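A protein chain is absent from this complex, but the other protein chains hold their places.
Now for subunit A:
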Amino acid sequence: MRSALRNPYVYALFVIPTIGLYFLFTIYPMLSSAYYAFTDWDGLNDPKYIGFHNFTTALQDPYFQNSIVNNMYFILFSVFVQVPLIIMFAILIGSVKRLQGFYKTTVFVPSILSTAVIGILWQFIYNPEVGIVNKFLGLFGIDTIYWLADMRYALWAILITNAWQWMGFYIVLVLAAILAIPRELNEAAEIDGAGGFQRAIRITVPLIKPIISVIVMLSIAGAMRVVDIVLVMTKGGPVSSTEVMASYMVNRAIRYGEYGYGTSLAMLIFVIALVLTALYQLTFGRTKEEVTY
């Protein structure tokens, strides 16, 4: 009677389109990247094997090094500025009864929008002539700042935009974990005389450690992937001050046709991301509990 569920033709019919697409657009590009990364392919002449030449060039390439540093700024900013704020806001939202749903839905909004459009929106906000940031700072007598055209500020401007887009998403993740904590724990602590701040630090934070670990991991992965916002807001400028690894890779490959070199950069991005996540897992991210939401 179960033979219907053993029909290999139906099985093939159900599985092959997915597997086919998946192999063609995920596995094959991965393998071909690994191949092109060891060649000098420029899109015109036949690719020639050149060993690790691309990789040694990349590691000595001052522009690529600079872009690695900028990615690190993204990581540091999200781990040390965003994550504490995220936890704080999530605890605050978890602590209120009224308007809780409103806060949750509102803070989540930016993370469902297109990064490209958010880039344009914030360009407008930073606009030196009409933008509200300079208008606001002007109230305190601060001169017009050319946020996206000034080397000193451009990366900060993008970091803030990026934080504005993604914080709400993480807040909702953490909030779900906070709301899953049994109410009795907090009530017991309250009876024992623990204040709101103490309860947050002593009870809530330790209990949501697994999800904190997850959002740190996601932040690192997200910071390694940053590209749209840079391409849209500054194209990596001024003077490479906002160039990140992925935007540099795209520029070299598409604008200059250096596919061989570009794919070696892609491989390096992949490896750096893997190493960073592995390092984090082995050091700070160690949690025994499995997280399932």
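By our rule, contacts are C-beta pairs under 8 Å (C-beta built on N, C-alpha and C of every residue); 3 or more make two chains touch, one makes a residue touch a chain; residues count from 1.
What we mean here is this: contacts and distances are computed from a predicted model.
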| item | value |
| --- | --- |
| Listed names "Regulator of SigK", "STAS domain-containing protein", "Dihydroxyacetone kinase" or "Carbohydrate ABC transporter permease", with the criterion being the UniProt name of the chain not displayed | "Carbohydrate ABC transporter permease" |
| Selected residue (touches chain absent from view) among A:76, A:117 or A:201 | A:117 |
| Among A:109, A:185 or A:201, residue touching the chain not depicted | A:109 |
| Options A:50, A:72, A:149 or A:218, residue touching the unrepresented chain | A:218 |
| Sites on subunit A contacted by the missing partner chain, in the whole complex | 1-2, 4-8, 10-11, 13-15, 17-19, 21-22, 24-30, 32-33, 36, 89, 92-93, 95-96, 98-99, 102-117, 120-125, 127, 129-130, 132, 135, 164, 168-169, 172-173, 176, 196, 214, 218, 221, 224-225, 227-228, 231-232, 246, 249-250, 253-254, 259, 262-263, 266-267, 269-270, 273, 291, 293 |
